[in-house]
Each structure stands twice: as C-alpha cells, then as structure tokens.
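The complex appears here without one of its protein chains, the remainder shown in place.
Think of it as A, B and C in the order they're written, each chain with its own count starting at 1.
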Amino acid sequence: MSGNNQNLNLTTGANAESWAPDLRTSIAGVEFQNPVMTASGTFGSGMEYGEFVDLNRLGAVVTKGVANVPWPGNPTPRVAEVYGGMLNAIGLQNPGIDVFMERDIPFLKQYEKTKIIVNVCGKSVQDYVDVVERLGEEPAVALLEINVSCPNVKEGAIAFGQKADALYNITSELKKHAKQPIMMKLSPNVTDITEMARAAEAAGADALSLINTITGMKIDIHRRKFAIANKTGGMSGPAIKPIAVRMVYQVAQAVKLPILGMGGIATAEDAIEFILAGASAISVGAMNFVNPYATVEILEGIEAYMRQYHVEKLSDLIGAVN
Amino acid sequence: MSGNNQNLNLTTGANAESWAPDLRTSIAGVEFQNPVMTASGTFGSGMEYGEFVDLNRLGAVVTKGVANVPWPGNPTPRVAEVYGGMLNAIGLQNPGIDVFMERDIPFLKQYEKTKIIVNVCGKSVQDYVDVVERLGEEPAVALLEINVSCPNVKEGAIAFGQKADALYNITSELKKHAKQPIMMKLSPNVTDITEMARAAEAAGADALSLINTITGMKIDIHRRKFAIANKTGGMSGPAIKPIAVRMVYQVAQAVKLPILGMGGIATAEDAIEFILAGASAISVGAMNFVNPYATVEILEGIEAYMRQYHVEKLSDLIGAVN
Amino acid sequence: MKQKVTGIVTAQKEIAPSIFDLWIKTDLAKDVKPGQFAGVFTKDKSALLPRPISICEVNADRTELRIVYRIAGQGTKEFSGWQAGEEVQILGILGNGFPLEKGKGKKVFLMGGGIGIPPMLELAKELSADASGAEIQCVMGYRDAKTFLKKDLEQYGKVYVATEDGSVGTKGNVMDAIRENGITADVIFACGPMPMLRAIKAYAQEQGIPAYISLEEHMACGVGACLGCVVKTKEVDHHSHVHNARICTDGPVFEAGEVEI
Partner (left out) sequence: MKQKVTGIVTAQKEIAPSIFDLWIKTDLAKDVKPGQFAGVFTKDKSALLPRPISICEVNADRTELRIVYRIAGQGTKEFSGWQAGEEVQILGILGNGFPLEKGKGKKVFLMGGGIGIPPMLELAKELSADASGAEIQCVMGYRDAKTFLKKDLEQYGKVYVATEDGSVGTKGNVMDAIRENGITADVIFACGPMPMLRAIKAYAQEQGIPAYISLEEHMACGVGACLGCVVKTKEVDHHSHVHNARICTDGPVFEAGEVEI
C-alpha cells in the first residue's frame, strides 16, 4: 500500500521544443487542420461562439441539424441539469435548408481554414434526400453528418438509428444522392453499437460519428413533474464519457470507417482518450456551454500531450490503446 | 429573468410532527419495512457494512451474486474511477452456493426485521436452476434476484439479458424451479428496455429490478492502456442516474410488475425520484463506497420528505410523477 | 463582447430569508444595461451549467456587479456561502435588457415580483438619472414584510408595495396595488413570476400601453447557441424562422404583445 496511482495533469507536459506536432487528420478523404470539432446542436453555426474563440482554429464546425423545412422543435422546458451533465429535448428546431444556405453557409465560408460539416435531419427518407441534394450544390460543405439518432423527435430520426436494416436502407439511399461523403451519426441507445456500425459500413457510409446523446429523465421531486416537457431528454456531458469511449472503441474494432468521436469531452485528456480508442477526430459538445473556450483549450492540450510524449503525427495516436 | 428555479434542499423539510409516515412497501407479495435496499455486489452479504449501519434498519439486503460453484472473477485492475462514478469488472467472484448457505444466510438471519434477497448468477440455465433450487430449501430467503445482466462475465449472464427470447426462456424455466418469487434484473445495455420487461412479465417473472451497470471504458492516456484489465467495466454512480430513472419510468409504463429501482442513488432526493418514476423500492449501490452510512441517511431523508409533504403512505408516491 | 471571466466577491449578506445580496468585482460591470443578466458558475463539478441571474445594479465607477438572488437549489446554496475575496467564474454580460428609451420622459411603472424585483433597481437608477425626467412609479410585490431593496428603490422614485400577507402596503399582488392606489402609467417595465407577467400583459393591452417584460426559462448555454430557452412569439422571428425567440439573446425582455405567455 504505497498510495494510489492516477494520471498526471497533462498541462504540465507542454514544453518549448522547437518542433511542432502534426495535428492534421482526415475523414473520408477530407483533410482537417486538426481533430477538434464541435458537436452538432451545441455550437449553432458558430456565430455565437465566434465571440469566444477564433473559428479559424477549429478542425471543423459541425452545424446544428438542418431539415428541408423549418422545424419549431419541442415545448419548454427543453433543458435540465443533471449530475455531471445535462438533458436536452430541443427537438431539432431549425430554420430549414433555405435560410441555412443563405445565412449560415456564407458565414462559415469566411473561416477558410475550418471545414464545414453539416448535420442533416429529417422525418422521412425523402426529407433527408432533399437536404442532401441541396447541400450538394455547395462545394464549401466538406462532409455531411446524417442525424439518424436524435432521441427527441417523435417521427423519423431515431427510428432510422435503432434498427440495423432501417439504417442500412437510409444510408444506401442517401449515398445515391450525396455529392459529399456521408457520416452516419450513431445512437448509443442500442443493444449492440457494432451491429449498427456494420450496417452503415455495408450500406456505403463513408464515416461514422458517435455517440449521440443517451436518453435520460429527471423528475422534480418537489413538484412531482418531469423536468423536461418532453419527459425524456438526451443526456450529454462528462457523465456519459466512459460509455462513449467504450462505443468508439467497439466500433473502431468492428469496422474500417473513420470515426468522429464525442460524448462528454471536457478536456484534452478526454479528447486523447477518444483518439486512443480509435477516433480520427473529436467533437466538443455540451462543454461549450460550461467553458466557451473549451475547443481551443483542448486543441492546445492535445498539442502539449504530443510534445510531452514526442508524438510526431496525430495519426500515431489513433486507436493506439493496447 | 428573475433567477433560475431549482429544487429546495430536502433536509430542510423534516419536522417534529407526531405522526409517522408509513414507509412499508411490498414486492411480489413480500412485505418490507421500508423501501431502502442494497444493490447486489456493492454490499457483500452485509458483514462489512454492519460496522457502519444497523442492518436491521434496511428494507432488505440484496446479496452479492452467488453461483452453483465458486467463481474466481476477473484479473485486476477490476475497478476505476470515472466522472461522477466508477467502472467495475469484478466478474462475479463468489464462493459458491455451499459456502453461501453455511456462512452468509445464517449471518443475515440475525437481522429479523430485514428481508433477504439473494442475487443468483450462472453461466448456463442449469447453473441458475441449481442455485435457485438450493435457495428454495431456505425459507429465510424472501426473494430471488436473477442476474441476467452482468456485463463483465464472458459466458451466460448478459447473453440472457440482451435478447428478449433468451430472457423469456430462462425466466419461464426458473419459474418452474423457484420456491420464492423471482425478480429479473434487467440490463440497461439494450435498445428497448420495455421489450425486455414485457418478455420477463410474459414468462411469469414476479418482479423486475433495474438498472444493472452500463458498459463503459476508461483509457489511461499516459500509459495508453485500459484502466481495467477486462477493458470494459460496468458503470455505476450518480452519473448514470438519469438513464436509470428513464428506464424505470418506461418499464413502469410498460408492465404491471413491481420494480426495484437503482442506478446512481446517492441521496433521499434521488431515491424519491426513482419511486415517483414507478419503483416500489430502491437499492443503494456504489454510493455505499463513498458514504457507508448512505442507506440509513436515505431512509431518514425519505421519511423527512413524506413529513414535509404530508405523504401518509409510501405507496402514494410510487409512480406519482405526472 | 461576451466573456467568461474570473470575478472577485467583495461583499455578501442575507437581506431577507434565503435572499442574498452579492457584490462581485469584474470588468463585466463596465457596460451593463438594466435587465441584462450574467451566468454564474458553481465550483461543484457535479453542477456544471451557469446559473442565469439578473444584474441588480452596478456600482458608481462601474467596477462591480450586484446580484440579489434567492436560494433555490444546490447552486445558489453554494453561492450563498461565498466570502469576500473569493474568486468566482462568470459568463456575461448576457441578454439585451430593458429598452430605456421607451421610458424617457414618460410616466412609468417599474413592476417587480419577488426575486424579479432586483433588476428594477438599475433600471430605476438609470431612468431617474436621465435628463428627460421620467416619472418613476415602482410597484413591488413581496411575500411579507421582508421588503428587500425597497429602500434602494425609494432613492429613485415612489414605491408602492403589495404583500401576499398584507403586512405591508396593499394586501395582494402588484395589480391590486395599482388599483388600490389608483395610479396609471404610459409604459410598463416588469419582471417576476409568470402569473404576474400574464396579468400585466392583459392590463397593458386593456390600457393600450406598451409593457416590456423580462422572461425566464431553463437555460444551458446562455449565448443563443443551444435553443434551450425559447418563448413562443406572435411573429416568425428573424433567427429561428419559426415562432421561437431565444430568451437569452433575443430577450430576456420582450414587449408583452410579441410573446405568447
């Protein structure tokens, strides 16, 4: 009994060596300047957080989900805090693809170093197809993230994400219409995440992103009412990280597709855990709300770690756990 | 904007009124003096925590899982801390039913006010049957909790808990051999917990307990190794509570069976959340490790809440969310 | 520009049962407008989201924020224990605040209910400081005789009080106080619980006067990104292109007629 062992604090690791680690990474042939991205729905289209961080420093901005027409979303309360995280049931409120193409895309194009990944949602396969085709007209959009796993909308969405055959069908259908590579966003609310990953791969998906939020519930014991109008909400935040890391690892073992990993990432240490588990890039989600500088701080922390351990290329870390 | 609303701290609610709330509850015809129990595997057979709390004050002790023969469990490290909780992969180490009957049952029988619930594990249906039959000889055992959801043993266990037909088969088989009512412990690592609950109900289960741990992973980024020898471990602690509350609510809506609810319960407020969601009783698990007095403090907190809101009977709270 | 900064507690005291008066030194105080709010962070890593709390006032040299809040849970309970000299994390300044110009030279009601009273103080101060000479009538609703901030408000205008228990002023709510005192106004600024705001909206409509009300909703980001804190609007709003305005960034203050409450 000589005292417990825990990880040392990473931030002590940075030093002033002259060489610079190569942070570049790629997903489905798209090259990113670094692996730090934003989780759909937590970062809008970047406008709000542009006040806090230089969007040009991010690997990519992954936008809030956009549908073929405006969606009003769910009634309030839509969010609630839980231990180490939060629940949300926004219900994919969005202004629709027309406004998005006129307003959000031009805004994001200003940041030339940062790639644009658009999250696509719909209630029917045709909804998705419509949006995917519209986005095909815009070469500045590098990658499409297909949201088949939002737990907060009644129709469509999650239905496609919890059955392997449904996921296979929508994936292969979208591949026929997509000009950009498509990345299927997987739901963690399944018995076997690898079954879903294999279905997406078999259907021709170019990449996978995981995890979406985990369905949770909070009850106000004093009013004896649900904390969220939708009753259930998607859980995010540091509390879910071990579940997300496990699923990223399982998927990385099961398929060859590149993975955008996310789920409770708050620090560079968290981000590196996902990369070691097999993620080619990572997204920061709910923690943007807690620390609006999180994305850039995580980027700097990853670089510090690579210097500390003399890792020349990010690719040397991807899936390097053993 | 007049400031956020949150729950008031319960402990302010107790007062010295003369009447005493009726804390009794029942599961499958078994009467308990109160709804506070212990989650299997976190409390041994009570010996260790008898130093901290009067075991006679608990509704029941739910024992560590016992098999037909001794099990050595998994290699170490078996546990790791995560944000707001922990991972474990003990692997159901247990001394086997013979030792259990000679040592653990007599110990627990000393606490006459507290019911004995034995958690039963196995690798084949026959393993479970053997244990269930041995326990049938012991009238002091009030209820059997059937562990078909341990994520940490390779064979059996979880296999029965993640497929509805397999769960149906083992449940109906055990019903043929069990003298005591059987409570199937459900795994949260499924797409639809209600499908599992309905299968158990259809097969004749007398009660359900949920949730077991959620499969998670932690990677030591400095050594680039898994924090747990088994790679994955079952996650428990306050971090998973919203997922557990959601599943208890969903199951309570889907079946008529009484529910023993658990998953991250740390305080009386947490316990009441599960009861409002539909649990007839609750189990304290990993938080025994953090606060060895947790069970009794939660019991006192539930009583304080009932006094504060003038709730006469615990049964008035079960499933009372709306 | 919005920032997350470290502020320093300079003073805190309890001014009514579980109502706390907290002063924080921070650069964010420089350009606060009445009715804006800040996101205050706990130090408890189990409770991560900022607590949105409206600014009560800023000191004369605009170096400190005053917030007056009620203990409503673990977060605000932690805040109430903060000592002078302690470093705290704040996100701000958030929201748009009250449209001061609508009150200039007018006869105004400043109406506050319970923990909705604090933001009225900075508003009263700035209106009274304005050359146009608005006539400030504060109508404040309390539970009981613990009339926190009443003296502060009296520096800037006449204060009418309503109490639920009738121990001070009019027995009842702020609407009762208006009737009992037979007072009128050209414009209303208000903050308080939803039933009060609904009553004010109805009153303003029947009087044919504008009412600017400050709304609240559970928030996550506080900066307009998450779309958690929306309110239904009469018109399709410019941002959402559906009938949903963001309370944190399009509000928290709205003209009562614009929102469905």
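Rule of thumb we're sticking to: a residue touches a chain if its C-beta (ideal position, glycine included) is under 8 Å from a C-beta of that chain, and two chains touch if they have at least 3 such contacts.
Fair warning: this is a prediction, and the values are worked out from it, not measured in the lab.
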- Query: Which of these touches the unseen chain: B:P35, B:G84, B:G278 or B:G319?
  - Reply: B:G84
- Task: Please pick, from B:S26, B:Q93, B:S172 or B:S315, the residue that touches the omitted chain in the full complex.
- Result: B:Q93
- Hidden partner chain, residues of chain C it touches: 44-46
- Please identify, in ascending order, the residues of chain B that touch the omitted chain? 41-44, 48-49, 51-52, 64, 70-73, 76-81, 83-86, 88, 90, 93, 95-96, 99, 237-238, 286-293
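Heads up, the rule we're going with is that only the chains that are shown with their structure count from here on.
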- Message: Just the number, please: Cα centre separation of chain A and chain C in whole Å.
- Response: 36
- Item | Multi-partner residues of chain A (at least 2 other chains) | 83-85, 238
- Message: Quick check on chain C: which residues sit in contact with 2+ other chains?
- Response: 45-46, 218-219
